[in-house]
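Quick one: structure below, then a few questions.
Note that one protein chain is taken out, while the other chains of the complex remain in position.
The block that comes next holds chain A.
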C-alpha cells in the first residue's frame, strides 16, 4: 500500500521529497513526546460523526435491505431477494442506462469546456479574463433547485425567450421538454452549473505547473496551443482525472435537476434516474426495504467504480515515480 495519497497538491512531481514519517517520529521522541492519546482525541469527534452518519446508516440500510414486508406475511428475512429484484427491475435498469448515457455525453463536453477555459485563463491575464473567471464560477453558488427552476422558466414557451426563436424565421417553436430534447436540456443545466467550478480547479492545478516547463517549450519554438496541449495538459492529468471521477460520482446520483424538471416535463417518470427511483420507492410506495436495497446497491456501485479508478490511477503514478 502506497503512502502517497491520490489527491495531492498539483506540484507533487517529486514523490521522494516526502520525509519518512518514522525518522521524524523517532527524532521527536528523543526530544519531546506528544501525549500518546492526544492525536486520537483530535480525531475522535470526527470519527464519532463518521460512525453515526456513515457506518451506522449504511449498516442499517443493508440490514433492512435483507428483509421484505408484505401485507400477508409481515416483515420477514428475504436474503438477497431485494437485490435480485433490483438487478432485474427493468425500470431501474432503464434509469441506470439513461444516466450512464447521459454521463458519457455530458461529462466529456463539460470537462472539455472547463479545461479549455482553464488553459485560456492560464495564458491570458487581462481584466476581461478575470471577469470571465468570476462569472463562470457564479453558477456554483446557485442552488441546483434554483438553477433547474431558472432554466425551466427559460425553456418554457410562456416565460422564456428561446422556445419561440425559430418562429421569427417562420419555423416551429422548440419544445425543450420533448422526449428527444429532454436529456439535452438537462445536460445543459448541469453543464451551466458545474463547468466554472471544474474550470477553477483545473486552473488552480495549472498554476502549480512549474513555469520553466513551458518556457523551455517556447524557446524550442512551440506555439501557445502546442504548449497548452503537449506540456500543460499532461502536467495536470492527475487533476483532470480527479475532476472526472468526482463528476461521475455526482452524475450517478442525479436527482435534483430531473426532480424539479418533472414539473415542466411530465414524462420524467418516477424511475427516470436510479436515485429518483430509490426516493420514490420510499416515499411514494412506502417500500423502505426495496428502497434501501436500491440505494445501497447504487452507492456501492459508484463507490467501487470510483475507488477502483483512484487505485489504478495511484498504481500508475507509483510506477512512474
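Throughout what follows, contacts are C-beta pairs under 8 Å (C-beta built on N, C-alpha and C of every residue); 3 or more make two chains touch, one makes a residue touch a chain; residues count from 1.
Everything below uses one rule, namely that contacts and distances are computed from a predicted model.
Matching "Acetaldehyde dehydrogenase", "Carbohydrate ABC transporter membrane protein 2 (CUT1 family)", "K+/H+ antiporter subunit F" or "2-oxoacid:acceptor oxidoreductase subunit alpha" against the UniProt entry of the left-out chain gives the name "Carbohydrate ABC transporter membrane protein 2 (CUT1 family)".
When the full complex is taken into account, the listed residue touching the unshown chain is A:218, out of A:80, A:97, A:184 or A:218. Contact with the omitted chain, checked across A:68, A:82, A:106 or A:275, is made by A:275. Although one chain is not drawn, the whole complex shows that of A:34, A:216 or A:312 it is A:34 that touches it. Think of the hidden chain as still there; on chain A it touches residues 1, 5-10, 21, 24-25, 28, 31-43, 45-47, 49-50, 52-54, 56-58, 60-61, 64, 116-117, 120, 123-124, 126, 128-129, 131-132, 134-147, 149-151, 153-154, 158-161, 192, 195-196, 200-201, 204-205, 207-208, 218-219, 221-225, 227, 239, 242-243, 246, 249-250, 252-253, 255-256, 260, 263, 275, 278-279, 282-283, 288, 291-292, 295-296, 298-299, 302-303, 306-307, 310.
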